[in-house]
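Every protein chain but one is kept in place in this view of the complex.
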Amino acid sequence: MDFSLSKAAQGRIAMARMAAESLMRPISRQYDEEEHTDPWDFFNTMWEASKANAEATSLGGKKSGDKKVSENTLLACMQIEELAWGDAGLYLSIPNPGLGGAAVQAVGTPEQKQRFLGSFYKGKPKWGAMAITEPHFGSDSKQVATTAVREGDEWVLNGTKIFCTAGHRALNESDGFVVVWATLDRSKGRAAIKSFIVPAGTPGVTVTRLEDKMGIRASDTVTITLDNARIPADNILGTAEIVEKGSTGSFGGVMATFDSTRPIVAASGIGVARAALEVLTQVLAEQGIAIRYEAGPSEQTVLEREVMNMEAQLQAARLLTWKACNMMDRGQRNSREASMAKAKAGTVVTRVTQKCVELAGALGYSRKMMLEKWMRDAKITDIYEGTQQINQLIIARSILGYSSGELN
Amino acid sequence: MDFSLSKAAQGRIAMARMAAESLMRPISRQYDEEEHTDPWDFFNTMWEASKANAEATSLGGKKSGDKKVSENTLLACMQIEELAWGDAGLYLSIPNPGLGGAAVQAVGTPEQKQRFLGSFYKGKPKWGAMAITEPHFGSDSKQVATTAVREGDEWVLNGTKIFCTAGHRALNESDGFVVVWATLDRSKGRAAIKSFIVPAGTPGVTVTRLEDKMGIRASDTVTITLDNARIPADNILGTAEIVEKGSTGSFGGVMATFDSTRPIVAASGIGVARAALEVLTQVLAEQGIAIRYEAGPSEQTVLEREVMNMEAQLQAARLLTWKACNMMDRGQRNSREASMAKAKAGTVVTRVTQKCVELAGALGYSRKMMLEKWMRDAKITDIYEGTQQINQLIIARSILGYSSGELN
Amino acid sequence: MIDFEFDEEQQLIRETVTSFAAERVRPAAREADETATVAESLVDAAWELGLIQGSVPEAYGGYASQAPSAVTGALIAEGLAEGDLAIALHLLSPRLVVDPVLVLGTEQQKQDLLPAYLGERFVPGSAAVLEPHINFHFTRMRTTARRDGGGWVLDGDKCMVPLAKAAPWIVVYAADDSGALAAFVVPSGTPGLEIGEREKMLGLHALELYSIALRGCRVPDSARLPGDAAKLLRRARVAQSAMAVGVAKATLDYAIGYAKERDVFGVKVGQKQAIAFMLADMATETDAARLLNWEAAWNLDQGNEAAREVALAHRYCADMVMTVTDNGLQVLGGHGFIRDHPSEMWVRNGRGFATFEGIASI
Partner (left out) sequence: MIDFEFDEEQQLIRETVTSFAAERVRPAAREADETATVAESLVDAAWELGLIQGSVPEAYGGYASQAPSAVTGALIAEGLAEGDLAIALHLLSPRLVVDPVLVLGTEQQKQDLLPAYLGERFVPGSAAVLEPHINFHFTRMRTTARRDGGGWVLDGDKCMVPLAKAAPWIVVYAADDSGALAAFVVPSGTPGLEIGEREKMLGLHALELYSIALRGCRVPDSARLPGDAAKLLRRARVAQSAMAVGVAKATLDYAIGYAKERDVFGVKVGQKQAIAFMLADMATETDAARLLNWEAAWNLDQGNEAAREVALAHRYCADMVMTVTDNGLQVLGGHGFIRDHPSEMWVRNGRGFATFEGIASI
């Protein structure tokens, strides 16, 4: 058991922190106010950095193969906490393969990985995205109604996808791609749901709506309409057979990517909440208020206790997140822990940011400070990549030993 | 809209408060420690008082027929808050017709009311009780498996009832009665569930177990076994026909008695929690700590805020309870409000009494003070007469307009 | 005796306000939020309801038969806020001057100030209470009122001052030389009263809010309302708390509607216990908060100081509305985060209730 940060972790955090401070914070308010505009300077800078990083990695410069236990997932979470500390909307807008890339990485063939990820960091900034949700369902993803029909060497996709993060930038602003969930046969349920890589420029694929949101406004969230969109036959992720659940490439396989993305979402929320708590305690310090951690209830002020509670809750969420990462890095099954991290962080970051706004009084409520923005940004943590309720279901099924049929 | 106490309310509260202070508090700890013993002096005193009161009422001395709006339910709640403030276990042990009597009052024929309630307050102390729950079900009362079969001029009852409050005193310590829920035909569901008045001394009726409980230890909670227990045919409450729900005497009719008993349970819990909060604030006052209600979070101590929160929560629960009573007294349907009062009070009194123990430190945890007892007594509020979860279901069905089939 | 039934007048006012809120205010709410304006036509229509005029006695141009009631004020505040909080605050802003003058003012002050608010058309009122620092509390203002000859000199900074540009008078709250809370009616254009930029906030986008600076702002002795200003701010807290209940009620009903429409796992969202119980809890808490606040209002109407009751209700309502609006958004899942639905706006507006001080009055 070890609670110290490795050198690698310290380095990753420092790098991300630098980007957050120098590139994200200065433009954070602007791109919140100017919804649906693109911070190209930021994109380009991040893109060049990622490019350099990708080249270094491919040259073997950053291998960590000599370590007993990997900390790749952990490092990713730590990095993302820092970036979201900078700005959660901008973090989600960084040109990268995103959730679509994660799916390709998780269940794609070597050829697909090469084709879509191998040369991703070439040329101009690009985005990958994932399209699951549809207008008639949110959490119940086996309800996918978008269809994929095989015609010759192509798949023909039809349907409407909503709440696709970075879909606009993936399809309209770059040569990116979107991974689209579609069913081969609605009567066959989960087993028939497959994911398909839809590249930018595919005819019949249109971004039909840009959502106006409460927070994370720098990030685009779009509706995508697929109207006889044709993609090559080998753009399907996994097998086209309708197989039993649990197999690679099936619904279960794709769902498993949530085990890595949920801790990441948790970490991003924690970054936002930490930003808020830091600013609050800084303002308090300026007023000469220090937190007396070892004071009793008849001495400690409400303010001190609230700050203390927030620090404990935030650290609890962070440790659950790190635990889920640590398990993944050790190759252990972590669905329960990933959902615990996500559910806990969703609640905590929502409450912490709301409480910081409250405790900062009129300053907290004003757009002169960033607290109100962070409250708006934090709330999405409890919603996307599985709402609080979905994650509670997953945890409950796991501890009770119930199937999704027994508990839903 | 009026938040003032009527003269009648003030009188009722003062009377109950006197009994609570002079008769209950002095023996409260003793009958908590000496579980399964009977405070006969207390029983006799209360019985004589009730007798006198019953005679006065029957002579018309206490009629309130000249008032526009009745406050009978409200007065009952206020009285019970005071009695439970004295001791919740002793309050439940007061010889009276109890929940069994409430059922007779609600759905009995005039003849039954006369027979079981008309001369109730004659002779020695008596108790009435209600037996619903069975070993295999708690909240889902349509699962009643105790059977009632008509044989000639009698009903023959068979089954086991658990968690019957005052059942021991009703059957073994007095000439009381227990109202037993039984089914005429299990295959017919709710509509076949009837309630039957089982008098003390009925052969085949045995108290087979006295429960050891966390709190309200002065009150007996028993298991009753019915082994070919025969009662007169006219001891059935309501009709013996298996009719549609909603009719008088049917399951729905009996369930409706909860609309009056739930606010009463809420009130009793509020009495316990108020006792705890009063003692805590008194101890604080002795230490020179006054609550600064209008202080801000950087001035107010945690202790002050906790007390303030508890006072607000308790008063909120009390007002919901009074609202449910007021509606009943006005003849309005109050199922939703009765469940709101019960659910809210269940949570609040549990938390308030637990918090009082905490804030009083080692004193609170010790049996030298009463706080720890009140914490044990309060918890039952959230359990009996429908758990928190059952009341949430009722509220949710009401606001969503769902049937019990649509939401369960 | 304890009774929760409305009397006829209360019933009438409630119905009037509720239907106006449903028919006129709610449909205008999102556009008002996005454009940061309240439409003139809406203001005119609301004026016709006589919500301000009805609280002022006939002697000063209104048509009230008695002193303004905090309970009635709470009914109006809740009803309008159920339509939209920012619009409600705008429409009721005249009370920010009318109510202090009626409750704290001298006969002369009433005659001088009230008739201006009771004409054919809406005249905005304003109050400067909040200050832009983290330890603000209404009992300890940093803004000072210094005795100077026959008048007072006001100094300090205020924020979230509603309609400060358009209002002919702003009631400024400050601590006097003895530290006591005092209220001053300051006419617009008074030298030393500097109205800053319009403020942008988390919520209340439609309401014009300004920071103001008081720099040696000199007012005559007659500007001071002689009554107990803390009493006024307690009344304001009751009005605000009633608005919190209105916002919670709006949220609850919208979430119920959504939960009954939306499918999940083969049933409606509302048929899932997790959501159903959340809604049940929202309903219970909204009712509980309303009752607690009514009791505080009733206490004020009885002439009681009610410092404790108001503090309890204020705190309860502020916490309640945050929880309820947050849960109301959560019921909608991803849709709750999108500005097509009002839920996120109610969260943003709801978050302010622990902060708002004196921006509503009864």
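Letters A, B and C mark the chains as written, and numbering starts fresh at 1 in each.
Just so it is clear, a contact is a pair of C-beta atoms (placed from the backbone, for glycine too) under 8 Å apart; a residue touches a chain by one contact, two chains touch by 3 or more.
The shown structure was predicted, so the numbers you read here are calculated from the model rather than taken from an experiment.
Participant: Counting the whole assembly, list the visible chains that the omitted chain makes contact with.
Facilitator: The undisplayed chain, in the complete complex, is in contact with A, B, C.
Participant: So which of B:V283, B:L319, B:V349 or B:I399 would be touching the chain we can't see?
Facilitator: Final answer for the missing-chain contact: B:V283.
Participant: Among B:A8, B:A49 or B:L363, single out the residue that touches the unshown chain.
Facilitator: B:L363
Participant: Decide which residue listed in A:V149, A:A233, A:A285 or A:L407 touches the omitted chain of the complex.
Facilitator: Answer from the full complex: A:L407 touches the omitted chain.
Participant: Consider the whole complex, including the chain that is not shown, and state which of B:G215, B:G269 or B:G296 touches that chain.
Facilitator: Reading the full complex, the residue touching the unseen chain is B:G215.
Participant: So that we can see where the missing chain sits, which residues of chain B does it touch?
Facilitator: Against the missing chain, chain B presents residues 133, 136-140, 143, 162-163, 211-215, 221, 283-284, 287, 350, 354, 357-368, 372, 375-376, 379-380, 382-384, 387-389, 392, 408.
Participant: Determine and list the chain C residues touching the chain excluded from the picture.
Facilitator: Residues touching the hidden chain, for chain C, are 272-274, 277.
Participant: Applying the definition given at the start, please give the residues of chain A touching the unseen chain.
Facilitator: 1-6, 8-9, 69, 71, 74, 293-296, 298-299, 308-309, 311-313, 315-317, 319-320, 322-323, 326-327, 330, 337, 340, 343-344, 389, 392-393, 395-397, 399-402, 406-407
We adopt the following convention: only the chains that are shown with their structure count from here on.
Participant: Report the chain whose CA-based centre is farthest from the CA-based centre of chain B.
Facilitator: It is A whose centre lies farthest from that of chain B.
Participant: Once you find the CA centre of chain A and the CA centre of chain B, what distance in Å lies between them?
Facilitator: Measuring from centre to centre gives 51 Å for this pair.
Participant: With chain centres taken as the means of their Cα atoms, state the distance from chain A to chain C in Å.
Facilitator: Roughly 39 Å, centre to centre.
Participant: Would you please write down the residue numbers of chain C that are in contact with two or more other chains?
Facilitator: In chain C, residues 134-136 touch at least two other chains, as defined above.
Participant: Any chance you could list the residues of chain A touching two or more other chains?
Facilitator: 287, 359
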